[in-house]
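With one protein chain withheld, the remaining protein chains of the complex are depicted in position.
Letters A, B and C name the chains as they come in the text, with residue numbers starting at 1 for each one.
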Amino acid sequence: MHFSNFQNNKTMKKFILFLIVILIIIFPTIITQPYILHIMIMVFIYAILGGAWNILSGYAGQVSLGNAMFFGLGAYASSVLWLFYNINPWIGMIIGGLFAVAFGIFLGMPVFRLRRQYLAIATIAASQIIMTIFLNWEYVKGASGLALPLMPNSLKHMTFLYGKNGFYFISLAILIFFTFVVFVITKTKLGYYFRTIKEEEDSARSIGINTTQYKLVAISITAFFSAIAGTVYAQYFLYIDPNMVFSLRVSFLIVLISAFGGTATIFGPILGACVLIPINEMARMFFGGAGRGIDLFSFGILILVVAIYRPAGLVSLFYGKEKLAIRENLPGKDGKVDGENENIES
Amino acid sequence: MNLAVIFQAIINGISIGFVYSIVALGLTLIWGTMRIINFAHGDFLMMGMYATFWIFMLIKIDPLLSCLLIVMPVSFGAGLLYYRVILKHILKREVITQILATFGVGIILQSIAMFFWKPDYRIIRGNILSGTFRFVGISIGIPQFVTSIICIIAMLALFYFLNRTKTGLAIRATTLNKEAAALVGINIENIYYLVVGIGISLVGLAGNLLTNYYYVFPNVGMSFALFAYVIIVLGGLGSVKGALAGGLILGIVTSLTGAFLNPAFKYIAVFLVYLMVVVIKPEGLGGR
Amino acid sequence: MERLMAKMKILKVSKLTKKFAGLVANNSIDLEVEKGIILGLIGPNGAGKTTLFNCISGVYSIDKGNIFFEDRDITNSSPDQVCKLGMTRTFQVVKSVENMSVLDYVMSGAFCRTWNTAKAKKIALDILNFVGFGLYERRDYLAKELTLLNKKALQIASTLATKPKILLLDEAMAGLTKNEQQNAIKLIIKIRDSGITLIVVEHVMEIIMTIADRVVVLNSGIKIADDTPEKVSKDPQVIRAYLGA
Partner (left out) sequence: MFLRKNTTLLTILLLSSLIISLATSISAQETVKVGVLHTLTGPNAPSGLHNVDGCLFAIDIINGEYPDLAIDLAQTAGLPNLNGAKIEPIVANSQGEPEFGAAEAERLITLSGVCAIQGAQLSGVTKTASIVAERYRTPFITACSTSPGLTERGFKYFFRTTPTDATFSENFMVFIKDLNKEKNANIKTIGYISANNEWGVGTGAAVVKAAERYGFSVVSNIKWPEGTADLDSEVLTLKRENPDILFAAILDADILLFTSTAKKLDYNPPVFAGFGGGFFTSIDRLAGDNEHYMTRDVFSLDLLDQIPLLNKVNQMYKESYNREFNGDSIRSFTAMMTLADAINRAGSTDKEAIRQALAETNIPADQLIVTWEGVKFDEKGQNMLGRGIVRQMLDGEYKTVWPFEVATAEIVFPMANWSEK
């Protein structure tokens, strides 16, 4: 291990990171093009979603394919409170978050007995159930969805009909705050426990980790921030319907984003969102008009290539040599597995 | 509530259940043996359907014939290719990477279909299997009926293959314990090739049968695949019997809820049943 | 010998019975462990050693009997609770902790007693030093990059990091070479001398005889002997059990 090298790599990273943050913060003053700002807002929202998913599934290893349910619950909770009870979206956002947490725990208690793929499918089932309920629930207007009032810009009511900066900075602020939270988590007991649980539950228990309890903690964090993103999403589009926020498409997009960027890393999901969302938009922009699915094709190729040649995610491009050295020791690094060694599993 | 309706509902449930089962069959084999969820499964189904459709349209070979002659062999080859090009590289990866890769393949297949055959809905007309026969007020679609029969045959064949033949036993040994299997000199690599080949050819078969009475469309896969996943976990990974049981349960539950409660909730019922089962018995009904 | 005299019992097991689908893995086993000793637990394969471990450490729930840890009833409490109270165990087959660095894994053990990361790190580093086997130098390696010996050592380290009063080692030496075993033995003695009680499962008798203060012999789920190594090694029943096995 060449420590000196590692150190200056670190400082270099810190510097670059700092630059990027500054750039992003002053971005709207340089580029005022609303559509690009719109893409950025989407990037932020999905980065939050991906990051939230990353806590439960990346760090704690409990793969969820139904995260749209928390997203949707948040969106609906705040919207319903705002529409029917005239409760300020900011408060609604928190209530929605807590509501999602409650639901997450309610769901987690039974299903966290399941391992890996079983759990994944169970989460799909749960999210589908929720979606169907909302589709047929008159109170929330079923499939017709909820249209939020169009009103003049006001930070107080989280409504910015005109101009993008409002949501740009709100979502960015939430993203930065969330990233900070994740950073703290990874550096403390929680982070270590999550990773141990992901590795091996029996040995985790044997060193005093109450796995169920900490899985519930993980899902709570995930649910809370997904729900918050949901509120911002609803306030931004001013219209939500079940197919929009609960669909498998959203759940999978969330997974793709984090997996693409790199799971169990702080910046993986952010990076994933930064690349996938714009690429998706651009693909639609250039090839979408043709209506022959070329836009989807490019998207698919991209994630496939990353999955095979960068299994650790795009973020692994940024690993210092040491970390990479470790990664390179993996069997079948970069997918180039040689048939002979295949036969005997390590 | 007259009896005929109830019977009709149950029969519908069973026939759709068989469809789900045969779609799930290939998936459970791959999933059970290699512990990879193939999220492109539904899209391989779609490809199988398109293959059957175009064979029928262009060279006028009826699905019933093209099934064994062309579709299954071709999809077997496709399976080998799929393993060689994709699955091989993600075998030992994390679940998430596997999801990413297989899902990517799915998207690509869809866009290919969309590119070459446009997002139009297509259905076969004038194929051998069509029409219905009725007795005492109960109607059964002939294609559905044949599908069920072939589904049963396929399952018996697979079951025999897995339990009676040397290769089949090797596959099961691999399913139970890779390391041990490798130690007793089973070539895991070849087993995997075989498994994926069979798996995809089975989904090809499913597509072929479906094409007899179901529309073909680039995104058709998901509506079946989603339930295939549920069925498999319901019935237990890698278990043929499980796939059958799961499929039938799912079919009957949807059909009954749809017919007597409210169609809007037919899938909720399935998912609820599923959740209950796995929570009570995590390894599924037929699970080890 | 003197360790056995007038020591407080840290662990009491009475009438512990565990069945698996009818067949009895442990049949009303009584066990008492004095503080600060090394208790050897031996027996031919399938004697129920590991089962007993799993029952005591809370991995399995037991059908009959009680387990007292420092006079506190811990019957059927979960592994993590047991660990918090100060009893922890290692696994026979090295469980697959793979993508975590040595240091991180030991730290997550240390977090059992503290919320403070810095403190946990300090504990972990001390433990790694204490355990040796070059783990300290390899602290940034991923667990899966370690040799079997190191993996086993890592397991012991992470369990030690939870500051146990009593440590259950399940075949810690299986699959090690002769002189690796010698090092392992040294480590075990060292742990004992640091005031931690140990229960050591082995089916290689010689090893036990050299380190154990007392030896308990299981055969097909039943306790057939419980005495000093010397006496046990002469016990006809034990000899029969081993020859029979």
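Please note the rule applied: a residue touches a chain if its C-beta (ideal position, glycine included) is under 8 Å from a C-beta of that chain, and two chains touch if they have at least 3 such contacts.
Remember, it's a predicted structure, so these values are computed and weren't measured experimentally.
Contacts of the undisplayed chain with the visible chains, over the whole complex, involve A, B. Of B:3, B:81 or B:123, it is B:123 that touches the chain left out of the display.
For the options A:161, A:184 or A:305, the residue in contact with the chain missing from this view is A:161. One of B:9, B:109 or B:206 touches the chain omitted from the figure, and that residue is B:9.
Residue positions on chain A in contact with the hidden chain: 9, 12-13, 16, 31, 33-36, 38-39, 42, 132, 135-136, 142-145, 147, 150, 161-162, 237-239, 241, 243-244, 249, 271, 274-275, 278-279, 281-282, 284-285, 288-291, 293, 295-296, 314, 317-318, 320-321, 324, in rising order.
Residue-level contact of chain B with the missing chain is found at 5, 8-9, 12-13, 16, 19-20, 114, 118-123, 125, 132, 134, 139, 141, 144, 213-215, 217, 219, 222-224, 227, 254-259, 263-264, 266-267.
What we mean here is this: only the chains that are shown with their structure count from here on.
When every chain is reduced to the mean of its CA atoms, the largest separation from chain A belongs to C. The mean-CA centres of chain B and chain C are about 48 angstrom from one another, to the nearest whole unit.
As a whole-number value, the distance joining the C-alpha centres of chain A and chain C reads 42 Å. With centres taken as mean Cα positions, chain B sits 31 Å from chain A.
Taken together, the chain A residues at the contact with chain B in this complex read 57-58, 63, 65, 110-111, 113-118, 120-122, 124-126, 128-129, 132-133, 135-136, 248, 252, 255-256, 258-260, 263, 291-297, 299-304, 306-308, 311, 331-332, 335-337, 339, 342-345. On the chain A side of its complex with chain C, the touching residues are 1, 187-189, 192-193, 195-196, 199-200, 202-211, 322, 326, 329, 346.
Those residues of chain C that touch chain A in the shared complex are 57, 59, 78-81, 83-84, 88-91, 95-100, 104-105, 107-109, 111-112, 115, 117, 120, 140-145, 155, 158-159, 161-162.
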